[in-house]
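Encoded as structure tokens, the structure appears first; notes follow it.
Just one protein chain is left out here, and the rest sit where they should.
As written, the chains take the letters A and B, and residue 1 is the first residue of each chain.
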Amino acid sequence: MARQSQPAMSRALQRRENVSGYLFMLPSLIFFAGFVIIPMFICIFLSLTDANMHGSSMFGNFIGFANFVKLFSDKTFLRALWNTFLIVVVSVPTVCIFSLWVSSAIYKMHGAARSFFRIVFYLPVVTGSVAVTVVWKWMYDNYTGIFNYVLKGVGLIDKNINWLGDERFALWCIILILFTTSVGQPIVLYVSALGNVDQSLVEAAQVDGANNFQVFWKIKWPQIMPTTLYILVITTINSFQCFALIQLLTSGGSGTNTVMYYIYFTAFKLTEQAGHFGYANAMGVILALAIAALSALQFRLAKEK
Amino acid sequence: MKSGVERVSAYKVISIIVLIVLAVLFLFPLYWIVTGALKTSADILAPRPVWFPTEWTLDNFTRLFDRRSATLFDLYIPFSSLFSSNGEPILLLSGPVVPAAFRWLLNTVFMAVVAMLLTCITAAMAGYALAKKRFRGRAIVFGLIVCAMALPKQVILIPLLKEMALLNLYDKIWAVIFPTVGWPFGVFLMKQFSESIPSEILEAARIDGASEFKTFTTVVLPIIKPGIGALAIFTFINSWNDYFMQLVMLSSNSNYTISLGIATLQAETSIDMGILMAGAALAAAPIIIVFLIFQKYFTQGITMGAVKG
Partner (left out) sequence: MKKRILAMLLAVGMILGLAACSNGTQGSGNTPAGNSGTPAPTGNQSGEVTEITLWTYPIGNWGKEAEVNKLTEAFKAETGISVKVEYLAYADGDDKVNSAITAKGAPDLIMEGPERLVANWGANGYMVDLSDMLDDTDKAEINAVNPGTLAACTTADGKVYEYPLVMTAHCMAINLDAFKEAGADQYLDLENHTWTTENFIKAVEALYAHYGETVGAVYCAGQGGDQGTRALVNNLYGGTFTDAGHTTYTWDDPKNIQALELLKGMDGIDFDASLQGGDEIKLFYQGILKMAFCWNIAQQLDPNAAGTGSGKTINGEEIVFMSFPSETGESALQGGIWGFGVFDNGDPAKIEAAKKFIKYMADSEHAVDAVKTANYFPVRSAAEGTDLSTIWADNEIMDQYQVLMPYLGDYYQVTTGWAGARTEWWNMLQEVGRGDDIATAVANHAAAANEAAANASAG
């Protein structure tokens, strides 16, 4: 990516590049700066204050890193941080592996069958997160949900499982919903990536006596690497967008709190807590730092490949 | 060799069976929404699940539509609040009073389409500049974009809300659209895409004396068109599915989106599953239909996006 080795441009040319570059960037930068960067800076600033919704001034008093110190002894927050981490760490690899498996099973199929499966796995994505959440809530219901009904019917369990009310299950139930709404796009991507793998290389390897696993690992995997990286990025992004699931299913109870929900909760539910805006923003800063580190890591990986 | 073939086909059979089971599981929630929306209350409230409606009914939809009403649209004279006598905008024309769900759908379509168009335009330009223009500060901008890409909106929730209040955009659909457009994933995607534009062509266009803008529209755009398609789909679906910004930014019934409307419904009535399913069906139907009709373009578009991932 780095092309610093180019011969130095003339100053006139550099100016021309600058001007046109900035002009092309401008529309996007207005939105990016206005609705992401500036709020982010305000967020960082507020995280160092005891701002709350009741204060007459927008910014409370400067209190240094007190919010952060408090956060790291706040059990609810630490639990939420752990859950957020767990969701990402579990869902990203499973989504990748699962969609790769489905794709390799369907990409050689007859056109109609392939389309069918592609559509089926993509449908939860277009159903919309709220609609999906509402129906899953019903399916998970402790007393009238179909999961308990079916599992009891086939004799796998003999007492109803309180899916969303039991700490042992609730977070996994949410990860499962997230999973069904996340695999659609990766499958579509992998199907086409696998279809584009250079067949002559595959055949040559087979002639040389390579088995299926070897063909996959040595020939196909490197060729679909860019797709995999892209999928990693979008799945990571997706995993951080699970707010609706938490808010509508458990309100952060049953051990399913995430930082994303806890920020909202602190900001607008716990309004009587002193300095709650500052506190919520401090959580935001920590989350942002973690995500920036994760993104940087992903890009380091991407560059090496 | 022979046993190898047999093993492969056994594996194939098993994998197809597993796939079919999975397909059923993935389709089931949708089936449950659709049948739930058309079941009678007795079926829905029955202590045991009723797999197939004993009687079909549109009752749930009737209740949903009777519940809240709104005008279909309201046309205001743009910026009229700046000069009207009481500081309120001047209403030009109001649509008929219809069930609020239709207004929500219209709001959602508007939001998703505008967010999509704005994102595509701004991101295509910015992505091209980042990939092909060696302007100063480029590395910093790109670094910021990468870091901000996965940032959940909850992080900047409070500043954003205050900002919208300041811009007088609270409780307006624009408060949801603008942050979506500002989200830098599109720029990133278009940058990756624009890398593939051969520099020689750009050079040739410049030598021919084409202006920067003309080069962009006649040379660059045709090359990155598939990427724009991918971004358009991605943005459209994302903004249709987004719920958080709507929850925080919108407060009047007539400004709700369909997701927010359904979520509010769930908050109001956990007793009436039928009305909830009817709402969910209504929320899901338009985009599923669009998806099924343009399925080919969808998959093509999405795929194109990853060629240069």
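The rule is simple: contacts are C-beta pairs under 8 Å (C-beta built on N, C-alpha and C of every residue); 3 or more make two chains touch, one makes a residue touch a chain.
All values derive from a computational prediction rather than experimental measurement.
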item: Hidden-chain contact residue, picked from the options A:29, A:96, A:135 or A:164; value: A:164
item: Identified contact with the non-displayed chain, of B:57, B:71 or B:300; value: B:71
item: Touch with the omitted chain, as defined above, among A:108, A:218 or A:269; value: A:269
item: Of B:21, B:42 or B:204, the residue in touch with the unshown chain; value: B:42
item: Residue ranges of chain B at the interface with the undisplayed chain; value: 41-42, 45-47, 63, 66-71, 73-81, 85-91, 93-94, 97, 106-107, 109-110, 113-114, 117, 158, 161-162, 164-165, 168, 170-174, 247-248, 251-255, 264, 266-275, 297
item: Touching residues on chain A - with respect to the absent chain; value: 50, 52-54, 140-144, 162-167, 170, 247, 250-251, 253-254, 264, 267-275
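The rule is short, and it goes like this: only the chains that are shown with their structure count from here on.
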item: Centre-of-Cα separation between chain B and chain A, whole angstrom; value: 16
item: Chain B-facing residues of chain A, complex; value: 6, 9, 14, 17-25, 27-29, 31-40, 42-43, 46, 58, 102, 105-106, 115-132, 134-139, 143-146, 149, 180, 185, 188-189, 192-193, 212, 226-227, 229-231, 233, 236-237, 240-241, 243-244, 247-248, 259-261, 263-264, 267, 277, 280-281, 284-285, 287-288, 291-292, 294-296, 299
item: Footprint of chain A on chain B - complex, ascending; value: 8, 15-16, 19, 22-23, 26-30, 32-33, 36, 47-49, 118, 121-123, 125-126, 128-130, 133-136, 138, 141, 144-152, 154-160, 162-163, 178-179, 181-185, 187, 212, 216, 237, 240-244, 247-248, 258-260, 262-263, 266, 273, 276-277, 279-281, 283-284, 287-288, 291-292, 295, 298-299, 302-303, 305-309
